[in-house]
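Scroll down for the structure; my scribbles are underneath it.
Missing here: one protein chain of the complex. Every other protein chain is in place.
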Amino acid sequence: MTDPVYFIAIPLLTAFLLPLFGKIYKPLIGIIPGLVFAFTAYISFDLYFNLEPGKPVIVQMAGWAPPWGINLVFGEFSGLIVSLITFLAFLVWVYSYNFKKVGFDNSKKYFTLLMLMVAGSIGVVLTGDIFNMFVFLEITAISSYGLTAFYKGRDSAEAAFKFLLIGSLSSTFILLAILLLYKQTGTLNMAEIAIKSQAIDPKIKSIIAILFFVGFGIEAEMFPLNGWVPDAYSQAPGPVAASFASILAKSGIYALIRVFYTVLDVEGIFNLLLTAGLLTIIFAEFTAMRQTRLRRMLAYSSIGQMGLIMVAFSFNTKAGVFAGLFLMFNHAVIKTLLFLASGFLTYSTKQKKIRDLDGFGKIMPFTSLMFGLGAFAIVGLPPFSGFWGKLNMLTATADSNLYLVIALILVVAVVEIIYYFKVIGRLYFRERHEDVNIQKPTWNAVLAMSILALVIIGVGLYPDFITDYLAKATNELFDKAGYIKHVLPSLSLN
Amino acid sequence: MEGIGYKILGALLTTLLAFTVGMFYAGFRRKIIARIQNRVGPPVYQNFLDVLKLLSKKTSVNHGIMQHLAPLWLITMSVSTLMFIPVLKDGLFFTNLNFSGDLIFLLYIMVFGPLGMALGAGQTGNPNSAIGVSRGLTQMVGFEIPWIMAIVALMIQYKTTSVTGLLDIQSQNGTWMMFSSPLAFIAALLAMPGMFRYAPFDIVGAPAELASGPISEFGGKYLSTMMTSGSIFAFVKLTLYVDLFMGGASNLIELVIKTFALYMYPVLWGAVSPRFRTEQAVRYFWGWPLFFGFAALIYAAF
Amino acid sequence: MKNVIIISLLGVTAYYLLSAFVSIPFGEDFINGVKDFYLNKSPEDLKVANVVTSIVVNFRGFDTLGEVTVLFLASTALGSILYRRRSSHTALNPQRTAPQASTLVQAGAKVIFPFTVLLGAYVFIHGHLTPGGGFQGGAIIATGFLLMLISYRKFFVEHNVLTWIEALAGTSFVVIGLAGLVYADNHNFLENFLPAGELNDLLSGGIIGIIYIAVGFKVGAEITGILDTLLTIKEAGLDPEEN
Amino acid sequence: MQAFLTYSIYGTALFLMLLGLYAVLMKKNLIKIVIGLSVADSGLHLLFVAVGYINGGTAPIFSPAVAGTGTVMTDPVPQALVLTAIVIGFGVTAVALALVVRLYRKHNTTNIDEIKNLKW
Partner (left out) sequence: MSSLVILILIIAGFALLSYFGHSINKTAGNIAVFAAAVLIPLYWFTRVDFSETVSFTISGFQMELGYNMYGKLFSLIVMILSPLALIYALGYMKDSKRTGTFYFSFLFSILGMTGILMSRDFISLFIFWEIMTWSSYLLVIFLGKDVEKTGIRYMVFSALGAYAMFMAIVIIHRNTGSMMLNDYFNAFGNFSTGTKFLTGILLMFGFALKSAVMPVHVWAPGAYSNTPMAYTSVFSGALSKMGVYGLGFVVINLFAHANLHFAGTILAWLGAVTAVLATFSAIFQDDAKKLLAYSSIAQLGYIVTGIGIGTELSIFAGLYLAVLHAAFKGVLFMAAGAVERQAGSTDMTEVTGLIRKMPLTFFASLVAIIALAGVPPLGGFVGKWMLYESLINNGNFLMVIMIFLSSTAAFLYSYKFLFGLFLGQEEPEFENVKEASPLMTIPMLLLSVFLMITGSFPGIVFKYIAEGMTDLGFHDVNWQMSVLTNAWGDSVNLQHVTLSIGVVFVVFLIFLTWKGYKKTYYVSTKDISSSGEVIKPEDNMTYSTDFYKPFERVLHPILKRKIEKYYDEFGEGIGALFDFMRRIYTGNGQTYAFYVIVFLVILLVFSKNIFGY
C-alpha cells in the first residue's frame, strides 16, 4: 500500500473526481482533500521511516527502466522533503478546513488547487526525470496562480498576473535548458545526464547552468527574480501564503539543489549561489524592515530566509547542506505558523497594517501568542527550533572560512529582530483604542497552530528529533555515485 | 591591648589639641582679615567665646532626624579623620591610629562629613541650603581632582599609599616632598583654598550676604558642634598637607609653625580676593591646577 | 532608449543561446540517446506505430498525466479566478451580449460542427497509428464547439456534462494507470496490462489507445469549458462589486 | 549549406522567442504581453522540433509503408516533449487571459504601468 506513485496518483484522481463528490454531498469537497492529505502524509512517513539506509525506493513508470521511462526516487533526501511537505500540507488543510466561514466560499476550487499544488511539489521532489520535473513545476506554478488570485477584491489579480509573468519566463528558461541538455546528452533522465554531463562542452554547460539557475531561482525567490513574491504572499489568503512559503518555495529550492548537486557538475555555480543568496538576504530583510503591512513584511522575511537557505547550500559542504536542510525545516514550519496566525490577525483590519494590531495580544491571546512564538523562533532565539538552524548554519559558514558572511548574516538577523519585535511590541504592549470585530480562530485552526508550535518548541528543546534524518539526507545528497547506481544499476559514474 | 589606655588618652589629647589650635587659627584669620580691611576685629579667642555661648543655648525646634544628625555626622568625620592622621611623626601620643588607614581612606572619610551635613541641611527644607549644597558639591568636584592628582603622583612616585610611609620616605631622604615633587605640591597648593572654602571660593556658604541657609537653620548645640568640627577639620587638613609635603613634624612647636605658615596662604589669598561663581571656580580648578597635576603625574610615572 | 537597452539585452541573450545551439549542427544525429530505444521498442514491444504516441502515453506517460492535470488546473484556476458571487450574475441564464453572427457563418457552422467533432474523434481514436492523438483530437473537438459558441448567442454548453466528462475521463486515466500496479507484469504505474495486438491494427498498443481516448475526451471537454467560461464571463460586462 | 541551415533555423526560432520576450518587456498592453508570452513559447516549441530533426528523417511512425525498411526517422522525443509544452503553454495563456479580464474589470485599463497597487 505504500508506493511513491500514490503521492501523485491519488491527489490527481481525487482532484478529477472532486467535482463529482461535490455534486453528491457538498461538505465532501472539504473532507475528501483532507483524507488525501492525511493519506499522503501517512504514506510519506511510512515510506520514510521504513527506508533502508542508503537504499532509496525507486519506482519506474510504465515498466521501463530508468533511462527510458520516468522514475520516482524516494530517497533519504527527497523523502525528508516530501514528508515535510505532506505534513505541512495536512496542517494547512486542518487550518483551512472550515475557513469558508471566515472569508471565502468556493471551497471546491480552493481545495482542488491546493491539493494539486501539493501534488505538483511532491512530484518535483520525487521525480528522477528532468522534463517531468518541469511538468510538475508547472502544475505547482499554475495552481499557485490560481490560489493567489483566489481572493476577490483587493489586488489579488495583480499579484497573480505578476507571478504568472515571471513564472512564464521561468518556465521558458527551464525548458530551454532542458532542450539544450537533451541536445547534448540525448537523454532526460537525471542520473544519466549526471553521467553524461561531464562530457558536455563547458561553455554550453555553463549556459545550461545559468538557464536552470535563473529558472529555478525564480521559484526559489532569489534576488532579483523575486518581484512576484511579496505581492503573491500578501494577496493570497493566509493558508495559501503559508503553503507558498512551506511548499512552493521548498520545491523551487529543491529543484535548484538537485540540479546542481546531482545533475550538473558545475563548480562555479556555488559561488554564484552564494552571491545571489547574500543579495537576496540583504535586499529582502532590509526591505522588510520598512514595511507597514504585516503580510508583506512576512513575505520579505520569507525571501530573506530563502536567501539564507541558498547561502547554506552554496557552501557545497556537508555541514552547509545539513544547515540548509535545518533552515528549510525551520522556515517551513515557522513561516507556516506565522502566516497562519497572521491570517487571523489581519482578518479584521482593513489596511492589514502593522499599526492596526495595537493591543491584539489581549483581544486575540492565542493567535498573538502563536505569532509571538513564531517571531521568536524565526529570529533564532533559543529555546526554539530557529536557533539550532542558525547555529548549524553559522558553524557551516565558519567551516567554509566565510567570516564576512557570518557577520552579514548576523547583522541581517539584527534587522530581522527589529521588525519582528516591533510587531510583538505592538501586539502585546500597546493599548487598543478603537474596537474591532475580530475573528476568533476556529477550533481546527487552533489545532493546526498548536501542532506547529509544539513542533517548534519540541525541536527547539531537543533538536536531535530531526538531526539524524537531516544528516542522512545530507549524506544521500552528496552520494552522487550512489544515486546514479541506484537509479541506473547498469551504468555508473566513470 | 596594653596600650589601649594610652591610645584613648592620646586620642583625647589630639582632639583637644586640634580643637584649640583650630579655634585659634580661626581667630587669627578673623583678626588678620579685619586688619587688612582696616578694622579692629574681634579678639583671637573670640571663637571660644562663641562656642561656649552657643553651648549654653537651648534648641527648641527641629525639622527632623537628619537635621539632628547632621552636625553629629560632621564632627564624627572630623574627629575620626584626625584619628587616622599622624599629627607628629612618632611618639606615644599624637600618632593615633595612623597604621590602620591610608591616603585613599583619608580622602574618602573626609567627604563623609560634608555629605551628612548636606543631608541635614537638605531636610530643613530651606531652599538656600539646597543651593549651598549644590554649589558646595560642585566645587568639591572641582578642587578634588588636582588634589587627588597630586596625591596619586606622590603615591606612584614613592610606591606607598600610607601617610606614614610617605613620612618615613621624607625623613629617610632628608628632603621635603614640596622640594622632591614640586609639581605635585603646586597642584595641591592651588587646590587648597577650595578645600578651605575661603574667598574666592566662598560662594558655597556665602556668609556675608545670606541671612539664611544651612547655618541659620542650626542653633545652640548644633551650631557649636559645627564650629568645633570646622576648626578641627581645618587643623586636620593642614596637618595632612604638612605630613605630605613638608616632612611632618616631630614636635608640637614645629607642627604649629608649619601649619600656621601653610594656613596663612589661603587666608591671605582669600582676604584680597573677590568671589568666584561656582562654574568659574570649577573652571579655575580645572585649569592650571589640573595642568600641574598632570605634570606631576607624568613626572611621577616616568 | 528603453528600446535600445532591451534589444541589446535580448541580442546578447540571443548570441549566447545561438552559440550553444549551433554546437551541434542542425539535423545531425546524436549518438547514445534514448530515442533509438524508443524507435526499437515501440513497434516491437508495444506494437504502436506512432512512436511519438508511445512516448507520450507510455514511455513518458507520467508527463502526460501531468499535462492533463495542467489542463484541468487551468480550467479550475480559470473558474476560480473568474468566479463571481451568485448574486452578481444570473447563473441559470448567462447572457452573451456579442452581436449575432451572420447567417452565413451560422449555417456554415451548423454544417461543419458535426464533422469537426467526428474528425476530432477520429484523430484521437487513431492516435497510436497516425500523426495525432488525444490532445490534437480534443483540440479539434473544442474548435468545433468554439465555432458554435461564436456563431450562436444562444448556444450554451452544459457545464454539468462537461464536468462529468472531465471527471470520468481523468479518473479513467488514473485508474488505468493504477490498474497497471495490479495487473501488469512489473506492477508499475501506467504499465501496459492488455494484449499489445498487431502493429498498425486499430486495436493495438494495449492501454495506449484507451488512455488516448480518455485524454481526447478530457482535453475536448476542458478546452470547451475554458472557452465557454471566458466568453460568458467576458461578455457579462463589468462587475460593480469589484471596483 | 549545413552551417547556413543550422544558423538560419535555430536563429529563426530563437528570434521568434526573443521577439516574444521583447513584447513582454516593451508592450504596455496586458493582452500584448500575454501574446508575447505565447509567441515566445512558440519560438521555443519550434526550437524543440528543430533539435529533433535528423537529416533525411521521416516522421517516426511505422506505417505499413515504412515498417521494416530501416528508414531514418527523426527524433520522436522532442516531438513528444513539445506536445506537453504546448499544452502547458495553453494552460498558462488561459489563466493569464482570465487574469487580464479580472484586471481590466478592476482597473478599467490594460496598461501595465497603471496597475501597481502593490509595490515596495
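So that you can tell them apart, the chains are marked A, B, C and D in the order they are listed, and the count of residues begins at 1 in each.
Methods note: contacts are C-beta pairs under 8 Å (C-beta built on N, C-alpha and C of every residue); 3 or more make two chains touch, one makes a residue touch a chain.
Small disclaimer: the values here were computed from a predicted structure and weren't measured.
For the chain that does not appear here, which of the shown chains does it touch in the whole complex?
Output: missing chain touches A, B, C, D.
So one chain is hidden, and I want to know which residue out of B:Met23, B:Val51, B:Leu88 or B:Ile145 touches that hidden chain in the complete assembly.
B:Ile145
One chain isn't shown here. Among A:Pro27, A:Gly54, A:Pro202 or A:Pro489, which residue touches it?
Only one listed residue reaches the unshown chain, and that is A:Pro202.
Check each of B:Thr160, B:Ser180 or B:Ser273 against the chain that is not shown and name the one that touches it.
If we include the chain that is not displayed, B:Thr160 is the one touching it.
Per the definition of touch given earlier, which of A:Thr86, A:Ser251 or A:Asn392 contacts the omitted chain?
Of the candidates A:Thr86, A:Ser251 or A:Asn392, A:Asn392 is in touch with the missing chain.
So that we can see where the missing chain sits, which residues of subunit A does it touch?
Looking at subunit A, the ones touching the missing chain are residues 158, 161-162, 165-166, 169-170, 173, 202-203, 205-207, 209-211, 213-214, 217-218, 224-225, 227-228, 230-231, 266-269, 271-272, 283, 286-287, 289-290, 376, 381-383, 387-388, 390-392, 394-395, 397-399, 401, 403, 406-407, 410-411, 413-414, 417-418, 421-422, 425-426, 428-431, 462-464, 467, 471.
Can you list, in ascending order, the subunit B residues touching the missing chain?
Answer for subunit B: residues 58-66, 68, 71-72, 75-76, 79-80, 83-84, 97, 99-102, 104-105, 108-109, 111-112, 115, 118-119, 122-128, 130-131, 133-135, 137-138, 140-141, 144-145, 148-149, 152-153, 155-156, 159-162, 165, 210-212, 216-217, 221-222, 225, 277-279, 282-283, 286, 293, 297, 300-301 touch the chain left out.
Touching residues of subunit D against the unshown chain: what are they?
Touching the missing chain: residues 21, 24-25, 28, 33, 112-113, 115-120.
To be clear about the criterion, only the chains that are shown with their structure count from here on.
Return the chain pair with more inter-chain C-beta contacts, choosing between A-C and A-D.
A-C
If you average the CA atoms of subunit A and of subunit D, how many Å lie between those two points?
The separation of the two C-alpha centroids amounts to 29 Å.
Taking each chain's centre as the mean position of its Cα atoms, how many Å separate subunit B from subunit C?
Subunit B and subunit C have C-alpha centres separated by 106 Å.
What are the residue numbers in subunit D that touch two or more other chains?
21, 47, 51, 77, 81, 84, 88, 91-92, 95, 99, 102, 106
For subunit A, give me the residues that contact two or more of the other chains.
131, 135, 138, 142, 145-146, 149, 157, 160, 176, 183, 188
Contact residues on subunit A for subunit C in the complex?
3, 5, 8-9, 12-13, 15-17, 19-20, 23, 59-64, 67-70, 106, 109-110, 112-113, 116, 119-120, 123, 127, 129, 131-132, 135-136, 138-139, 142-143, 145-146, 149-150, 152-153, 157, 160, 176, 180, 183-189, 196, 201, 203-204, 207-208
Using the touch definition up top, name the residues of subunit D that touch subunit C in the complex.
2-3, 5-7, 9-11, 14-15, 18, 21-22, 25-26, 47, 50-51, 53-55, 59-64, 67, 72-73, 75-77, 79-81, 83-84, 86-88, 90-92, 94-95, 97-99, 101-102, 105-106, 108
So in the complex, which bits of subunit C are touching subunit D?
Result: residues 2-3, 6-7, 10, 13-14, 17-18, 21-22, 25-29, 33-35, 38-39, 42-43, 49-52, 55-56, 59-60, 63-64, 66-67, 70-71, 73-75, 77-78, 81-82, 129-131, 133, 135, 199-200, 219, 223, 226, 229-230, 233-234, 238-239, 242-243 of subunit C touch subunit D.
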